[in-house]
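The structure under discussion appears below in the form of structure tokens.
A single protein chain has been removed from this complex, and every other one stays in its place.
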Amino acid sequence: MKKGVLHFEVGEQIDLYLLVKSATKGIASNGKPFLTLILQDKSGDIEAKLWDVSQGDEERYIAQSIVRVLGDIHHYRGKNQLKIRKIREKEAHDPVTISDLLETAPLSEETMMDKITEAIFEMNNPNIQRITRHLMKKYQEPFLTYPAATKNHHEFVSGLAYHVVSMLELAKSIATLYPSLDKDLLYAGVILHDLGKVMELSGPISTTYTIKGNLIGHISIMVNEIEKAAEELGIDGEELIVLQHLVLSHHGKLEWGSPKQPIIKEAEILHYIDNIDAKMNMLDRALARTKPGEYTERIFAMDNRSFYKPTFHK
Amino acid sequence: MKKGVLHFEVGEQIDLYLLVKSATKGIASNGKPFLTLILQDKSGDIEAKLWDVSQGDEERYIAQSIVRVLGDIHHYRGKNQLKIRKIREKEAHDPVTISDLLETAPLSEETMMDKITEAIFEMNNPNIQRITRHLMKKYQEPFLTYPAATKNHHEFVSGLAYHVVSMLELAKSIATLYPSLDKDLLYAGVILHDLGKVMELSGPISTTYTIKGNLIGHISIMVNEIEKAAEELGIDGEELIVLQHLVLSHHGKLEWGSPKQPIIKEAEILHYIDNIDAKMNMLDRALARTKPGEYTERIFAMDNRSFYKPTFHK
Amino acid sequence: MKKGVLHFEVGEQIDLYLLVKSATKGIASNGKPFLTLILQDKSGDIEAKLWDVSQGDEERYIAQSIVRVLGDIHHYRGKNQLKIRKIREKEAHDPVTISDLLETAPLSEETMMDKITEAIFEMNNPNIQRITRHLMKKYQEPFLTYPAATKNHHEFVSGLAYHVVSMLELAKSIATLYPSLDKDLLYAGVILHDLGKVMELSGPISTTYTIKGNLIGHISIMVNEIEKAAEELGIDGEELIVLQHLVLSHHGKLEWGSPKQPIIKEAEILHYIDNIDAKMNMLDRALARTKPGEYTERIFAMDNRSFYKPTFHK
Amino acid sequence: MKKGVLHFEVGEQIDLYLLVKSATKGIASNGKPFLTLILQDKSGDIEAKLWDVSQGDEERYIAQSIVRVLGDIHHYRGKNQLKIRKIREKEAHDPVTISDLLETAPLSEETMMDKITEAIFEMNNPNIQRITRHLMKKYQEPFLTYPAATKNHHEFVSGLAYHVVSMLELAKSIATLYPSLDKDLLYAGVILHDLGKVMELSGPISTTYTIKGNLIGHISIMVNEIEKAAEELGIDGEELIVLQHLVLSHHGKLEWGSPKQPIIKEAEILHYIDNIDAKMNMLDRALARTKPGEYTERIFAMDNRSFYKPTFHK
Amino acid sequence: MKKGVLHFEVGEQIDLYLLVKSATKGIASNGKPFLTLILQDKSGDIEAKLWDVSQGDEERYIAQSIVRVLGDIHHYRGKNQLKIRKIREKEAHDPVTISDLLETAPLSEETMMDKITEAIFEMNNPNIQRITRHLMKKYQEPFLTYPAATKNHHEFVSGLAYHVVSMLELAKSIATLYPSLDKDLLYAGVILHDLGKVMELSGPISTTYTIKGNLIGHISIMVNEIEKAAEELGIDGEELIVLQHLVLSHHGKLEWGSPKQPIIKEAEILHYIDNIDAKMNMLDRALARTKPGEYTERIFAMDNRSFYKPTFHK
Partner (left out) sequence: MKKGVLHFEVGEQIDLYLLVKSATKGIASNGKPFLTLILQDKSGDIEAKLWDVSQGDEERYIAQSIVRVLGDIHHYRGKNQLKIRKIREKEAHDPVTISDLLETAPLSEETMMDKITEAIFEMNNPNIQRITRHLMKKYQEPFLTYPAATKNHHEFVSGLAYHVVSMLELAKSIATLYPSLDKDLLYAGVILHDLGKVMELSGPISTTYTIKGNLIGHISIMVNEIEKAAEELGIDGEELIVLQHLVLSHHGKLEWGSPKQPIIKEAEILHYIDNIDAKMNMLDRALARTKPGEYTERIFAMDNRSFYKPTFHK
């Protein structure tokens, strides 16, 4: 893998193509505008300031544009920052495309789809299996490219599918250890629980919430979708209600956005599996930026805790 | 109106047809079974104990059966109780039917339906109007007979429709005083917000929760129904999303079962209107049993408060 | 109505008399002082920065001074801001007075007083009526000019009276719909509930909290006033206690500053009416600055929610 | 001291005059009424059951009546209980009066009044001193006999005065250790903080809440009284506001019934002193009934904790 | 397996040896004492009432005694209850011992110890390995027989070891799926986290809390033990601190009894693993007593929820 912007040490100089993740205008205390740019490549993102910007700069350096930057890495308030010496827009002949700069899941779309197909194939209950297959087919395309969230965890291209696939592996292990669990329900729950995010979120890049996302939310969106799928497929058993329950209770508590707490065993376990995979992802990303003997940045979604990396961990 | 069981004073004797609302078996400390009966007529309900019951009694005096009771009203722990002297099942020739004994809304089904039809008629936005009319038509029959809840407020025959009609009146007043409110949205919200209860609850008498009610809940059930109505009617505007938002946010807070807090003005106001009408109903029913200068029983759904009836109130 | 500072679009130039609502000194990172001015006229207020200020500027541009400003409206972090080109103090001959620049209630003081007098006139209970009239007379003057709060809702000249008059209208409607309500109590509660604010707050302009306001609060201040009024009028019935209860419980919950929760029906309803009118005012003001299809700023006093204005709302 | 009902061991027989603290009717499962009596003398109270009671018994054995009881102490669910063999009403010639049976403070009324007078005498600020002296004089009589509460702590004759005197001692010690404290304020706060209880509670025996107590509460009652005292005495300094603040903030938090949190140092310390004395009283009373190596009953007002008495404590 | 008390249906007669788990005396409303017995064998426990008991009965039928009971299973308030016809104490010649009647873990002590030894053997970090082995050896005997709790989950003989072994399996799976986890730490955390329970609890049968358990708790007890183990073994690396952190943070939140929240990744995961295994155990036991299409009893330790068993589950 090429050396990315996060692999440089303080004091080193960089000359890289980077993607503008976001650009926020500020007014400096001398009255002149400046831009706070978040620049990213596959290795992650870094903050940079561009001082004394012109009207043209403001229009040029916007979210999703690609730039070439010459600059230095320096240290500021416990984080690396990029000091820009020179910046310009990508030109036509520059050998870089947006997908070269986006962080993506470590598994290919094909591999992930295979794993999901396999899990659906393993199901014995035809009602559960048919609803799951129907919805996966209907939303396969966005499912394979959307992130799982705008921040906090799995916030990268194909993050949603990757989150689901990791959860599936975990679900398989747990179902093996506790054979009283209904594997069909658990797999279906894992595959469908966050699928509504393909309507809640705007897309794979510079992701924001849609109006529907803000007003209805991925949980209720998906409950609607299961209802419609069952209608189209002519399914009307208790499985339909239970599947909807799994989706709508997967946040675990009312105050976390589930209109009902889990009252099906597999719904309770689904919530735990979701939680473990999300938290592992947050922790791994935070600890990857931390040296042994030091603390991570505070992680907002984990009670704002700062985790310690033991010195005996490499 | 005939003198009902709640109109008798302590020390008076009664001889009435009553409906068994619930019957719970207990084992007395002498090892013999007894029944705690909740008996009701249009005036309300009263507790009675039946001691030393036989197997036959247990099978005879069950929920929804009608009985003829001779007994005395006495006072026990601040409440009236019925001391049964004689009890027997309704016989074929007895001049009483279940509807003679059920508490029902003070307005007729026709009057209530007229008021709702009128509100729908007043709507200007065709998308909102058509969805509301479609769903009201689809569920008109149970809507007009179901209670609004199993306890707490409007827990009587046609309580759901009566709650909606009272809220509509309130919505009209408020929309007049604050003309910035979108009347169409507000009326539709009022009419649809609790309509899912016709699937969440079991029916107008001895009402319990259905499995679907416990696993999905009336809020999500109704969001599903709006989605399907829009599909059938070929409606796809933002009104669809906003209407669903009104229904799913009408409990006001996540911890009260709404998966989203209101973020539409009319959704916020809908929550207030729902709250006022429910609380007025609870308070009026509790205070109706209380004399001036005394306190009501504790009202569980109002922070367990006991309200005082001033001596200058008659 | 003249075109106010809030009616200008981004890019337009203004030349207006404005009132300095507040002026806060900052030190720019070049070590030089600057002022953050909040400037207002009847249309609302806008932020402006004045760079490199002299000692004289600091003394000149203070709260409640009037200035003439030449400048441009530009957009900054989702809000309009004023870029000052030229600023000077109001001079003697300038055709502007402070009341030309203050936001005031949309009803005249006379109209509002008439409505309150009418409500008092309608009361039947002489004890309630006499206490209410006595206190209204005693504090009529500040009551008609004070705001209802320093921020959040009705924070303009005569905001307190306007809030009370709106609540009175709402109380009338509700008392009509629910005839079991004691209108006398409800009206008296509406009129007196916030009257203590004329001692809690400093006055109609650049309003702050008094020491008495911070240490005792408008609720306890008013309970004291009712006690003294009753003593002066020789009233000693239960109405006195109930009126005090209405005032002291009107925040609804202990954690919101009421030393007792409502346990009188009208006290409970008073709390709801207060809440609806305050929230409608917040929402209307926030949505007035928002375009259809967009979200309001976060409203701190409403759980920090950002409300959406549907595209089908004009 | 005579051997009281609490000094008897399990298995011993008693023959004592006792005061009926409360009598609650129950219906046994054989349909016959019984009474649960709480019987007390100076040593404390004990529960007793009277089975198969007649109408006459119900009217005879009511709160505040004196009875002579022959019975046995036995052990039931971790508490001593009294098994009644014979019970009769006190007759005219019986050598017992109600005050022989009531638990009272361990100090005489004179001693307590002397300590309070002394503290008032020590005050230097005339405004604080005059208000305190005026109110103490006005309510001296009930102050010296009322309990401090209906349950939880100092729930005995003269409990209110005893609580205040204990707090005064504590306040003196603390003011000596932290000389920055204003002794005048602290003493006045201690003396006045609960004085409103003489209007909140019904009296020294079988104490209940008055209507005024439930609707207004001792905190607001006392704030009113301070206001009126100042008016009568012609006092209008900031001391008036600060004294009222001490009283109204002495519960420490809004959710505990104070409409304002303390923002005067002495108000904060007053809350701590009140808390320590109340909790010491609860703990001492609970531990007095507990043997070393055992646990007290759960103490509801202390988070329902059960305290352990170490074996090395006698 | 022999047919146990829980395998009988309503209406069937039993004649079984049973262990008295607990016996609580009550006084019936006719004044006569009765006993509520919880009787158990390997299949689980059932409630029974013994009426009109003599002093001898009270002394005979106490916790941990073995009885022979003839009786009928009947249904009472949604649970099976045992109606005793005849009961007598176990006599010398009766062919039954206490271990025949105790519910025990489904794995033998040897098997469980082997799995733990294997996990210790797999550890690479010598400090972690030595501390874990030392403590396991020191407390192996009680560890293999104690329950994991007095109620809620794994409350049977060898429940503690079984809980640890199940968690170890889960830890292995998770460490395989998320290879960034430090297996040594995770295994050691699993093995040690609840080991303090051998001092917090009284023993394997009729388990209660010790004084040390109530005053110090198993978490702090174990932190002490790790400290002492390290001292004896001469270990002083950061592993010591981190191991103690894993134990003391394993309840996840301060309000759940951990004096520190987890800030080591493996500590966070340990908390999840503990939670999943405890909840699976609760759910499996509750659902084992529930028929498809019905709800379990409310489970106190899971927010008092009642879980539904779908009809499509056998």
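We call the chains A, B, C, D and E, going by the order they appear; numbering starts again at 1 in every chain.
Note that in this section a contact is a pair of C-beta atoms (placed from the backbone, for glycine too) under 8 Å apart; a residue touches a chain by one contact, two chains touch by 3 or more.
None of these values were measured; they are calculated from a predicted model.
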item	value
For the chain not depicted, the shown chains it touches	A, C, D, E
Touch with the omitted chain, as defined above, among D:Lys115, D:Lys138 or D:Lys265	D:Lys265
Option from E:Val198, E:Leu248, E:Ile269 or E:Met282 whose C-beta touches the chain left out	E:Leu248
Chain not shown: contacting residue from D:Ile98, D:Met280 or D:Ala301	D:Met280
Residues of chain A in contact with the chain not shown	26, 28-30, 32, 34, 49, 51, 76-77, 293, 308
Touch residues of chain C, complete complex, unshown partner	24-25, 27-31, 211, 214-215
Interface with the unshown chain - residue positions in chain E	211-212, 214-217, 219-220, 223-224, 227-228, 231, 238, 241-242, 244-245, 248, 254-260, 263-264
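Simple rule for what comes next: only the chains that are shown with their structure count from here on.
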item	value
Mutual neighbours - chains that touch chain A and chain D alike	B, C, E
Centroid distance [mean C-alpha coordinates] between chain E and chain B, Å	44
Distance from the mean Cα position of chain E to that of chain A, given in whole angstrom	39
Overlap residues in chain E, where contacts from two or more other chains coincide	28-30, 308
Set of all touching chain pairs, with the criterion as stated earlier	A-B, A-C, A-E, B-C, B-D, B-E, C-D, D-E
